[in-house]
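Mind having a look at this structure? Questions to follow.
Note that one protein chain is taken out, while the other chains of the complex remain in position.
Chain lettering (A and B) follows the sequence in which the chains are written, and residue indices restart at 1 in each chain.
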Amino acid sequence: MKPFPVIAIASGKGGTGKTTVAVHLAAWLAAQGRAVQYLDCDVEEPNGHLFLKPVIDTTETASIPVPIVNAEACIACGKCARVCEFNAIAMLKKPLVFPELCHGCGACVLVCPAGAIREEPRAIGVVESGHAGSIAFAQGRLNVGEPMSPPLIRKVKARRMSEAIALLDAPPGTSCPVVATVRGADFVVLVTEPTPFGLHDLSLAVDTLRPMDLPLGVIVNRADEDRRVQAFCRDQNLPLLAELPDDRRVAETYARGELLFERLPEWRGFFDTLWKQIEARL
Amino acid sequence: MKEFVVISGKGGTGKTSLTASFAALARNAVLADGDVDAADLHLILAPEIRRRTEFRSGHAARIRADACLGCGLCAVVCRFEAIAATTRPADETRVFSVDPSACEGCGVCVWKCPVQAIDFKERICGEWFVSDTRHGPMVHARLYPGAENSGKLVHLVREQARQLANQENLDLVLVDGPPGTGCPVIAAVTGTRSVLVVTEPTVSGAHDLTRVLELTNHFNIPTAICVNKWDIHPEQADRIEAAARVAGATPVGRVRYDKAATAAQRQGLAVIEVGASPLADDIRAVWKNWIDFTSGMPKETP
Partner (left out) sequence: MKVVITSSAQTLADPIDMHFGRAKFFILADTETGKAVVHDNVQNLHAVQGAGIQSAETVAKLGAETVITGSVGPKAYRALQAAGIKIALVEAVCPGTEALRRFKEGDLPVLDKPNSEGHWV
């Protein structure tokens, strides 16, 4: 096993307990004296900080490069507008750039025959890092109204420290933000709940992640007498890492932004077992 | 014809469960599932598909291995870490390939390749459906695993739902929206008559609500909010409603925490359909208040 693995915590369905698992795993590992870093990749709605309450010491604006056309050098050939796959450049009398549509790919700069295009950064959000006790912390916050999160997610992941276990708290869903988060991880934990929506979205997440060849494991949160998720895991050869019980006190503690270990000490045992299950599969 | 959209900011607050009950309460509505990334509404509404259409969007680069020189210029210009080198087993020469899940579809590698060894075909990203349900016609979609650009498919689902409402003389389109604040949510809410944000009485719910209200304010959309599972933390529910008012949104009711919600979902039914209950009463009240809130709004300007 690598000494400092990268473990992503994802889900498919929102609200199953990704952040709960990620912050408690971070707190558990730190309590065992392990070097651990929590990275909040849910840049649209980052919540880890509400529980870990980090001290932030670095804030950096995250930008993507957008084209600026030098009107004098421009020969109005229109190649930049034609090559742009995202319709971010319109060819009128001179090229007109729509920065909010630009993905920062650089195609226009590449094809311009007159070298008339340079790039300038456009801010899309911030990346912050700091620490919560001995837990290293990083998160991204996408500016509200910005459509694309993957560029910011990549920048959050770039803050990964080489000498700590990295826990990536993923956004919900199964499309590009989740893919951007889990790429390159050593293990993906999928947190689900024993409901039809939970099971359905878990199967969608598995369909997305399986082709990426990442080792997967499942946690059933709010587990009760319904065993359909467990049956699905067996059928799909998905390791069941843990079952966390349905307990209203957990919801109430979570609602207050508190970690569970104080009020519900038996949860330390759950995370001890969970970590051993993950470690055994790394 | 009016369009109402249900969103949440934070995932898992109960958007889809509530929308299923609203679908049962609404008369003359077209239903739309705008959460194309992880669609769940069909699990309650059990749609019978009348028509399915492929959804194509953008392109994907693919290097033709036998034409590849192994020069690596494509990997140098790719800004999305989508191109990597491998070795040909036959003669151990270097060859490059594109990871489709990372490919942004920008075409830079296609332009840069000195021997035009890179294909750039249109991507089939998913499919969308027009269906019948016991509560009316429904437009929904499925994004294929790992696909991107769900904003466009969300927009398409809404557009098709509106067209269907016009064709069948129905006066309401009810949209189950996606979580978050990014492109799919923006696509779900722009130009809509009213948005209902379903939130929960937790610090996470409060935090995420602030961001989602910034979004709806930015687009000038009349916004209502509803605190689901409110009794888990009543003081937080109070705080959330107060903060919502300050942000210009209108609380239209609270729904209690009740395992009957999960029980109904497991039966494939909306809570309203299971029979009378205090939970069902809560949901009815929210629906009625939301309708009243939108009726009391100034008339739309053309």
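A few points about this structure:
By definition in this document, a residue touches a chain if its C-beta (ideal position, glycine included) is under 8 Å from a C-beta of that chain, and two chains touch if they have at least 3 such contacts.
All values reported here derive from a predicted model rather than from experimental measurement.
Residue-wise, the contact with the chain that is not shown comes from B:V154, picked out of B:C68, B:C113, B:M138 or B:V154. Across B:A187, B:C226 or B:V252, the residue that sits in touch with the chain not pictured is B:A187.
Checked against the hidden chain, the listed residues A:A35, A:I56 or A:A81 yield one contact partner: A:A81.
Residue A:P147 is the one among A:G130, A:P147 or A:P239 that touches the chain not shown.
Although one chain is not displayed, its contacts with chain A can still be listed: residues 81, 85-88, 90-94, 96, 98, 100-101, 147.
Keep this in mind: only the chains that are shown with their structure count from here on.
Residues of chain B touching chain A in their complex: 8-13, 16-17, 37-38, 40, 43, 58-59, 77, 79-81, 101-102, 104-108, 111-112, 143, 145-151, 178-183, 186, 200-204, 207-208, 211, 214-215, 218, 229, 232-233, 236, 257, 262, 265-266, 268. Of all residues in chain A, only 12-16, 19, 44-45, 47, 50, 83, 85-86, 103-107, 110-111, 142, 144-149, 154, 171-177, 179, 183, 195-197, 200-201, 204, 207-208, 211-212, 226, 248, 251-252, 254-257 touch chain B in the complex they form.
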